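Would you mind keeping the following structure in view while I ask a few things?
Apart from one protein chain that is not included, each protein chain of the complex appears where it belongs.
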Amino acid sequence: MRGWRLEPRTSVTPAFSAAVSAASIMLALVLGGVIMAAMGVNPFRAYYEILRGALGSSYGFSETLVKSIPLTMTGLACLLAFRMTIWNIGAEGQLVMGALASAAFVRYGSAGGAAGMFFGMFAASVLAGGLWGLIPGFLKGRWNVNEIIATLMLNYIALSLMDLLLYGAWKDPASMGFPMTPPFPPEARFLTFGRTRLHGGLAMALAMTAAAWFVIRKTRWGFEIRVIGENKRAAGYAGMNVMRNTALVMFVSGAIAGLCGMSEVAGLHGRLSRGFSVGYGFTGVIVAWLSGLNPLALPFVAFLMGILLVGGDTLQVVMTLPLSSVQVLQGLILFCVLGGEVFRRRRLRPSRAAPGTGEH
Amino acid sequence: MRTGHSPPLVSMSGVDKIFFGMYANKGVDFDLESGEVHALLGENGAGKTTLMNILAGIYSPDAGTIYAGGREVSFRSPRDAISAGIGMVHQHFMLAPVLTVWENMILGQDGVPFVLDRRRTVSQIKELSERYALSVDPEARVTSLSIGEQQRVEILKMLYRGTKVLILDEPTSVLTPQEARDFFAAVRMMTAAGHGIVLISHKIDEILSAAGRMTVLRRGERVGTIAARDADKETLAEMMVGRALRHFPKRRAEAPGPPVLSCRGINLKGGGDSKPLSDVTFELREKEILGVAGVAGNSQGELCEVLAGIRRADSGEMILRERSVAGLGAREFIELGISYIPIDRKGVGLVPNMNLCENVALKRYWRKPAAYGKVLIDWEYIAALTGELVGSYGVQTLSLESPVRLLSGGNLQKLMLARELSGSPSVILAMHPVWGLDVGAAEFVHERLTEERDRGAGVLLVSEDLDELLDMSDRIMVMSRGRIMGVIERPDAVSKEWIGLMMAGVPAEKAV
Partner (left out) sequence: MDVLIPMMAAAIRSGTPVLYAVLGEILAERSGVMNLGLEGVMLVGAFAGFSVTQSAGDPYLGLAAAFCAGALLTSVHAFLCITFGGNQVVSGLALSMLGGGMSAMMGRGHIGETINGLMPFKFPILGDIPLIGPVFFSHDAMVYASYLLTAFLCFFIFRTRPGMNLRAVGENPRAADAMGISVSRVRYTFTLIGGGLSGAAGGYLSVVYTQMWVEGMTAGRGWIAIALVIFGIWRPLRAMFGCYLFGGVYALQMRMQAAGTSIPAPMLLMLPYLMTLAVLTFISVRKGRGMLPGAPASLGNPFRREERE
């Protein structure tokens, strides 16, 4: 006997595909539970606390929505680049640059009223985030510089730039040593919904999702992105400019992440502070991949990840588990979803028992 | 069956192989004696290579038994097959390009010492290559060898491992007629030394002169096995195709028109010091099929890419209908009516994971009427057009929405042809357009190209199959190492030998 082997399958139904995704996430949660149990934590209680924290109250629910705003945006940033098989792992740095630019506009810009302030911050963060994406995009397009490493290095550089300003020129004298800017003036803040922390960034995220869907499905540029992502040589054959599109997609991807930075500082925190992003750029990678690179599925996946993040905060408080346990779960989910994809493309079959083997 | 002999070197009986629920081989029997050349004939897709991949241990059969040296065997890998004395030379060579010849030779072999012994291996190879007249430099890197040399390395590799059975998959398709002659001389030396050789081919002529027996496969099943002395061309062709061949008459162009595309002194530099195209000068006329003959890997692909605007020549003039087009990009070339059918359907010409409509859109999504304005694509228009093209070219598909990777080779080619020929192109660049197609599909492609020629297009037909070119072309241009060796104005008036010499790099004037 040779055991089992994986054989290609030709087609899958959407229901089967969804079942595979669900099973993958379940498996990840089970594995996470095993790890927690090994560390002396009751996994059932931990999962219960996560759900209770994230969905058990209207406050928790609104907090989950609050987290899904940046996750949707960074997810979209990654999705767009991944669609072209460009591995933009730099959403974190692009987000930080967007936030820095917004804060800079608040600090140095002069714009009349809330609308002027909004557009000024908007433009600043689009440009800064876009530039942070354009650099690796240009290097990739022109000289085929590995974009994974380039975007990652730019993450570290962006974080250092932020430190430079927050520990230096931009530090709030009233912050008692904490690395943060003074609070933004009211005209630089988004509207919030009721008494929750839910803010106007939600509308931005949803509008961006719809726009991404429209661009990818309906426009010439979206078609080019998809063709380039699937088959670069076919793209060149059809006269598409792969180099220019690589730079452009990275600019747009960076700009989306940049806007995410703006939405976080203007919508949620009201100031730029160190650690305002808890790895949203990296979680965006998972969100994009889990959505199957489908913009319409993306906000729902972002919400699921939001549950995990809010629940992670609860775990920290209630069970004194470190925030890194969320990172473990995220890594496991990504692994399991990747493993699950195999079953979308292949089926597991018992291989035929070998006939007589030469040696009698 | 011959009786009273020692058992055959190998025999297979009742072999099945199933891919995607379809039989690639069904109940096939095959055997090989020592000292004979047994040809395996069949159309593309008949299951010849699959059957031999099973014998060589690359695929495992779904049913059936294999005997080697009189014992039942079950190969789990090519290694098992090689140690049972069975080796295969594939159509796409199995060589590691950055390794040297001698390293490739001992790769994976049993008994290689931990620290490699270069000197000993090299001298062994030299000895072997002299014995079988297969000359090759053992210390060269495989990347620097010509295709013919690489083939010799492959054969030597198997001999070096002491295989008694050599399976050669379409060995002459990459050789000039002269190289093919040398190749068959080496084959005779091997059979004289007691090796058994399986020759996979679809070229009936060369089989008839080289093989002792021949087995014909059709749609995965064995049609029959006959001895060479009982065989003739017509019977074999009928066995392969399942019906008498329809020889569609050669229709020459009545009167070629003025030049539609002229190239003068085109040079293309590659990576490092390589120069894929040097001083390429020729004219393609309206209403003609200009064949491009040459052994694989002599820059035919680069020529097509330059002519399609995908690669930019470093120097030279290109004139399309009195307009200089050198320096324009692929998009402008498409708009000027140059169609290109690349050899690599799934890698270049089509996007396998996209559906039929999207693949039809590939060459027109930015132009009216497929695009609204500068931003949007009119998918309804494209769906209607795709439906129309699929109907008129007879593309078999479940739906217009299914990804094209699910289409068979013939249907892929029909779809690409439909897209490239729609819109009355003035120039058609067709590279190996019938490669991998069965006879019916190949005939369809040839007829469509001839119709386009008669309509007024200039067709550049690149092929490694000289017979195909002689059948189809009004004129033939011969390429070797990126140069044009000459243009044959009347292909039916010259000998194949002469074209072969030009393919090997002898200029037309000297080849006479």
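Read from first to last, the chains carry the letters A and B; within each, the first residue is number 1.
In the analysis below, a residue touches a chain if its C-beta (ideal position, glycine included) is under 8 Å from a C-beta of that chain, and two chains touch if they have at least 3 such contacts.
None of these values were measured; they are calculated from a predicted model.
Asks: Of the residues listed, B:21, B:113 or B:373, which one is in contact with the missing chain?
Replies: Per the contact definition at the top, the residue touching the missing chain is B:113.
Asks: Using the document's definition of touch, tell me which of A:14, A:113 or A:168 contacts the absent chain.
Replies: A:168
Asks: May I ask which residue of A:55, A:131 or A:157 touches the chain that does not appear here?
Replies: A:157
Asks: Suppose we count only contacts with the excluded chain; which residues of chain A make the list?
Replies: 6, 8, 35, 39, 87, 89, 139, 143-146, 148-150, 152-154, 156-157, 160-161, 163-164, 167-168, 282, 285, 289, 321-322, 324-332, 334-335, 338-339, 341-342
Asks: Could you list which residues of chain B touch the chain missing from the display?
Replies: Touch with the absent chain occurs at residues 56, 58-59, 77-80, 82, 88, 90, 93-99, 103-104, 106-109, 112-116, 157, 271-272, 346.
The rule is simple: only the chains that are shown with their structure count from here on.
Asks: Centroid of chain A to centroid of chain B, CA atoms only: how many Å?
Replies: 46
Asks: Which bits of chain B are touching chain A when the two form their complex?
Replies: Touch residues, chain B against chain A: 20, 60, 62, 65, 71-74, 76, 84, 308-310, 329-334, 340, 342, 344, 347-354, 358, 361-363, 365-366, 371, 374-377, 379, 402, 406.
Asks: In the complex of these two chains, what residues of chain A are touching chain B?
Replies: It is residues 2, 8, 10-11, 218-221, 223, 226-227, 230-231, 233-234, 236-241, 351-352, 354-358, 360 of chain A that touch chain B.
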